[in-house]
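Of the protein chains in this complex, all but one are displayed in their positions.
Chain naming follows the written order as A, B and C, and within any one chain the residues start at number 1.
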Amino acid sequence: MKTIGHLINGTAKADAGRSQDVYNPSTGAVEKQVLLASKATVEEAIAAAQAAFPAWRNTPAQKRARIMFRFKELLEANADEICRLIGEEHGKISHDAMGELSRGIENVEYACGAPELLKGEHSRNVGPAIDSWSEFQPLGVVAGITPFNFPAMVPLWMYPMAIACGNTFVLKPSERDPSSTLFIAELLMEAGLPAGVLNVVNGDKEAVDTLLQDPRVQAVSFVGSTPIAEYIYTQASANGKRCQALGGAKNHAIVMPDADMDNAVSALTGAAFGSSGERCMALSVAVAVGDEAADALVSKMKAQMQSLKVGAFSDSSNDFGPVITRQHQEKVVGFINSAQEQGAEIVVDGRSPSVSGYENGFFVGGTLIDRVTPEMTCYQEEIFGPVLLVVRVDTMQQAMDLIDDHEYGNGTCIFTRDGEAARYFSDNILVGMVGINVPLPVPVAYHSFGGWKRSLFGDLHAYGPDAVRFYTRRKTITQRWPSAGVREGAQFAFPS
Amino acid sequence: MKTIGHLINGTAKADAGRSQDVYNPSTGAVEKQVLLASKATVEEAIAAAQAAFPAWRNTPAQKRARIMFRFKELLEANADEICRLIGEEHGKISHDAMGELSRGIENVEYACGAPELLKGEHSRNVGPAIDSWSEFQPLGVVAGITPFNFPAMVPLWMYPMAIACGNTFVLKPSERDPSSTLFIAELLMEAGLPAGVLNVVNGDKEAVDTLLQDPRVQAVSFVGSTPIAEYIYTQASANGKRCQALGGAKNHAIVMPDADMDNAVSALTGAAFGSSGERCMALSVAVAVGDEAADALVSKMKAQMQSLKVGAFSDSSNDFGPVITRQHQEKVVGFINSAQEQGAEIVVDGRSPSVSGYENGFFVGGTLIDRVTPEMTCYQEEIFGPVLLVVRVDTMQQAMDLIDDHEYGNGTCIFTRDGEAARYFSDNILVGMVGINVPLPVPVAYHSFGGWKRSLFGDLHAYGPDAVRFYTRRKTITQRWPSAGVREGAQFAFPS
Amino acid sequence: MKTIGHLINGTAKADAGRSQDVYNPSTGAVEKQVLLASKATVEEAIAAAQAAFPAWRNTPAQKRARIMFRFKELLEANADEICRLIGEEHGKISHDAMGELSRGIENVEYACGAPELLKGEHSRNVGPAIDSWSEFQPLGVVAGITPFNFPAMVPLWMYPMAIACGNTFVLKPSERDPSSTLFIAELLMEAGLPAGVLNVVNGDKEAVDTLLQDPRVQAVSFVGSTPIAEYIYTQASANGKRCQALGGAKNHAIVMPDADMDNAVSALTGAAFGSSGERCMALSVAVAVGDEAADALVSKMKAQMQSLKVGAFSDSSNDFGPVITRQHQEKVVGFINSAQEQGAEIVVDGRSPSVSGYENGFFVGGTLIDRVTPEMTCYQEEIFGPVLLVVRVDTMQQAMDLIDDHEYGNGTCIFTRDGEAARYFSDNILVGMVGINVPLPVPVAYHSFGGWKRSLFGDLHAYGPDAVRFYTRRKTITQRWPSAGVREGAQFAFPS
Partner (left out) sequence: MKTIGHLINGTAKADAGRSQDVYNPSTGAVEKQVLLASKATVEEAIAAAQAAFPAWRNTPAQKRARIMFRFKELLEANADEICRLIGEEHGKISHDAMGELSRGIENVEYACGAPELLKGEHSRNVGPAIDSWSEFQPLGVVAGITPFNFPAMVPLWMYPMAIACGNTFVLKPSERDPSSTLFIAELLMEAGLPAGVLNVVNGDKEAVDTLLQDPRVQAVSFVGSTPIAEYIYTQASANGKRCQALGGAKNHAIVMPDADMDNAVSALTGAAFGSSGERCMALSVAVAVGDEAADALVSKMKAQMQSLKVGAFSDSSNDFGPVITRQHQEKVVGFINSAQEQGAEIVVDGRSPSVSGYENGFFVGGTLIDRVTPEMTCYQEEIFGPVLLVVRVDTMQQAMDLIDDHEYGNGTCIFTRDGEAARYFSDNILVGMVGINVPLPVPVAYHSFGGWKRSLFGDLHAYGPDAVRFYTRRKTITQRWPSAGVREGAQFAFPS
């Protein structure tokens, strides 16, 4: 059985100690073991990053960026292998894994622009013959802690920019699907990154707590569930670190009566069931304004869902694959059960999908639940499965209140053709990422990703321009030269 | 005896309950009482701010900015009265108070540029016929907690920009010298600010904790000592708020052998003793490189200090006034005593200044201490008094190590004429604000203020461009329009 | 009879030589004479500006900006007098003059942000220990040549920012209504501007040509008609100057079948007839998509126009006043005649308005002409009078082709409620300033003003961020320090 270790100071590292099973969710089989780093191992990684910092910080930004250019080439050349590794451990179908990887590569492309992005602000004559400028200097060692659902993309949100800014990095990826993450990190070493600039440690809470407590770690980026995000943010802050911690979501789409309904249904299908709904930007609630819209939506969704195909990652004709674990599968089914018990209507039921040949896989089929109300458990919690809830309201304002009353504020969307509705919605809704006829309004890599309310803790969003600010520290220099000796009598004033 | 209350929802508010003496430090007399807001009073202020938010948020930025234009006029017209109030309660001489106020007004001027500063980022065609843009929207209710040493300036670092960005504000100023702060807030109401947009509550820990715990408060800005800054940051963060907390300092100036020594001495005198050294940017340590430079520095400083004049705030010929309280006076004297006991050389001794006619004032004279070493108490702690320490080292690198080893990293300065020394210093030193022949490198209002290490908790600095980011939240909108009906056959498609 | 002279080097200047009548268009009477500067007088102004440049350039931007803060106050305090002067010589009603002035003041407000706007770009480590930064330095003497139709606003588009950037300025306003321009310039002197930084010369082609030929003039900003703009641009360019020259317009509004027709009619009324249509952003052509929309538009416009009131500037209940000269009045009437002759339908005829008590004023009443076609003279030329043409088309694409085929591309607008139509229109139309349900899409002062096609010559637009670039020159500095002597052995290396 294959053992997955760490990457520290440029070399593979396998420490003795604890380890954990890594499943193939499509088959339900355990095929690999991942080592769980001890405190000492994590500290070794931090020390390597600390040692690599001075030289890396002084490497011109353009040289740092050129390693990112080369990294992009290697990611593209190795895309199939990366997608295979993702599929094997996460269960994602290859087209979905490729989509994830593409989004990750976009972030590498953005990091290639570091020389431009790191420009400081220069002011001549802030006073008589006094100049002042602000530089954005790297922080030192920074850490990233990333979730299972995007093992390639989310790490690529973080370390390419952190490193391009001159920091060194310790990454703790999800222990459920670590292989693609590790493989990608090795590609960056191959691209020419000096040893110690990027380190990867696999692990669990012990590794996380070490990162949160070590005074050499200057900043922590996290993506995961809200309770953990809150823990990370509180701990990192109490230890004086800067922190951005992205948490959970419950993304609503408002379907207005004037919406292009075929377009909405097609968009919702991909956004609700893609990647088994295990996305923090998955659209999990459709709020239909008026029963007419609701009826049309439900009947068209039901029809469309007949052709949805769930199955093993290895068959690229599948629409989506298994969920991540047996426990998670049971949890998702439990939410559907609770909806039924609490009075909602199960329009399409995915609790017992038949995936022939993969009877032990962790599959849940696409599920559509109508007449959901805000009190129901399935509405209040993040399901993180291929389940779309339909809530019916009378007015757009009611739909917006529903969204604003939910604890999460990650993404949302409105389907309409009316400019005024779109503008009122996007202006006022308390959500960080807003789509207008765009079901998954994930910002492109040159904007930034972040929710509002309890979907994000911190003041700067992930990737894009905000990442440059998060991974650098402002230094402001004010300069004047007090004597005019050299200039006024140059040839006399100096010793020969 | 005059009682100082609160400003809530546009009107003066005097709640029953606890109060505290306000001293005139020049005379030592208690002349006023300040009310200490209860939890209920602070919550009333928060509620007023919350109620004022929706309308204020929707007021165009340019209209908000125009109130700042008018505010600037009123601040200038009332400058003398403001400086008198500062002097009476803080002890600052009028020229110093005017300097403080000018710096505050600069921040109001910067807030006048809000329409420009709030511009978001717009991208056409992030995908085919898909546009995306990021807006910087106000947060809601934000709070500021400010220190005694700059009762006019530090609040003006915060609320003009917070308010110009569309937020509403609750300010808790220092309870030691609240009058100028309150008077200035009233001027902003006079400038046309709607009721509830700015609220001022005087108080102590009860008020602070209420602000830290109330879920309606979205963000907290703090300036004060490091232990309190750390408390504020940890608590605010644990409650899910964004926070920037600025703490203490120990600002070193390196005096290089090639420095223009007369210029350095003149600069150090103002920077060490101005405002009795009660500035977080005060230069409190001179690090001389080489004994030759050290001897020249000490002898010239000693000569220059003969003419330093300490006295009551009301005599504008004084160079600086009393410290803030009797206890603080005793603490500063205690630091000088400890230096003497631990082997340093008291070159100029300000422990018993004679200020005729003001025998009960809290005065400490300008003090110069040579041959200080890093182990001494006076070196390790922030004195916050008119005391300049001289440390002697052999090389520039030793001087820099000294600075980097100190827990604070607020400001620093180098005196040299050499371009290379200046560049190496400013590039590498672990300090947020760096002066090159500039002893108080306080960034101008259009840059941002912030230290490194334990001088600042958070990722964005105070005022300037960073304040715009701190007081706004990014929202990213992605938009496409799915049907071409109107455009392609406009006159047929729509109902008559 | 009052004589209007020049403002040179801070003092009023009346040279002997040629002069010209200044009319009161409401009465038709000549009440003042304006002097027409000779080449020598213009050169005197240029010399004054040249002499004032070195000190002004070295004045910190913040100090320069503070004069703009004071200027804004004086403009507001003197608004009534300014509007009276505008009305007297231009004919504009006071509410319209006040609108113009407000837009001008917005530009002064924007110039108050010069310290932020002038920030350069700073890059640390473009190579090992090499830094590079770009500064935006002032040009020197720059000139502005402005039209009669906005004697207050258009000059305020130019010189506040040019001056705030550190340039000195020579303004040649329209000789038809010079008094408000001159009065405003005097207010800027009163605000504290040093002598010679702003100079105003009244004049005609001789003055213009002097400005275009003098090698001391670094840049020319022009607003006027297209033939003159083209002349200015060609001449200034041939003399090696940078130039931006804004010309004429023929602004079309598309009225879609789904438009809110009442809103469109109300918007069109103001945009077509306000200021007698003598605005480069006046909406002079309504393109109705489909006969249904066209019929509704024409009948509602006709009804609305019954209450339009044309009359003398001094009666603030009037909607608009006279045109600028007798000749221009005749020219506008000629265009209406030609439309009638060429087959268009005069729906509302303003050729013979009765303005009792002002029979000699240069009045033209609001005119609506339906069934205009592209071949007609009235369509091809800029009328610059209170005349709205209606063109009927079948599709939105035809409407857009019409706009794109016209030689001008200043402003345009679409009335619709459909997001997709609005987006397609604004993305593709070859016009620089686009309104969506906004009839006069004049950019706010913090964006920039400029047309496309033959409405603007040059690459940077007027006012806003582009003005900062137009009025400054980039200088890029690359710096390294070759020796580490001072730093490495400081105390030994330097002479004692």
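FYI, contacts are C-beta pairs under 8 Å (C-beta built on N, C-alpha and C of every residue); 3 or more make two chains touch, one makes a residue touch a chain.
Note that the coordinates shown come from a computational prediction; the quantities given were computed from them, not determined experimentally.
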Which one, A:Met396, A:Cys413 or A:Ala462, makes contact with the chain that was left out?
-> A:Met396
Considering the whole complex, which of B:Pro54, B:Gly127 or B:Gly343 touches the chain not shown?
-> B:Gly127
Please pick, from C:Asn78, C:Thr234, C:Thr325 or C:Gln340, the residue that touches the omitted chain in the full complex.
-> C:Thr234
From C:Lys309, C:Lys331, C:Arg371 or C:Arg473, the answer for touching the chain not displayed is C:Arg473
Would you indicate which residue among A:Pro194, A:Gly240, A:Pro257 or A:Gly270 is in contact with the undisplayed chain?
-> A:Pro257
Logged for chain C, residues touching the omitted partner chain are 121, 123, 126, 130, 132-134, 219, 230, 233-234, 237-238, 240, 242-243, 260, 263, 417, 422, 426, 431-438, 441-444, 446-450, 452, 454, 457-461, 465-466, 469-470, 473-483, 485-486
Had the left-out chain been drawn, it would touch chain B at residues 58-62, 115, 118-128, 133-135, 137, 416-420, 422, 436, 495
It is residues of chain A that touch the chain not shown, namely 62, 65-66, 69, 72-73, 106, 109-110, 112-113, 115-117, 119, 124, 129, 131, 256-258, 289-293, 394-397, 416, 418-421, 423-424, 427, 444-446, 465, 479, 481-491, 493-494, 496
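Heads up, the rule we're going with is that only the chains that are shown with their structure count from here on.
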Just give me the whole-number Å value for how far the CA centre of chain B lies from that of chain C.
-> 42
Would you mind listing the residues of chain A that make contact with two or more other chains?
-> 121, 123, 126, 133-134, 417, 422, 436
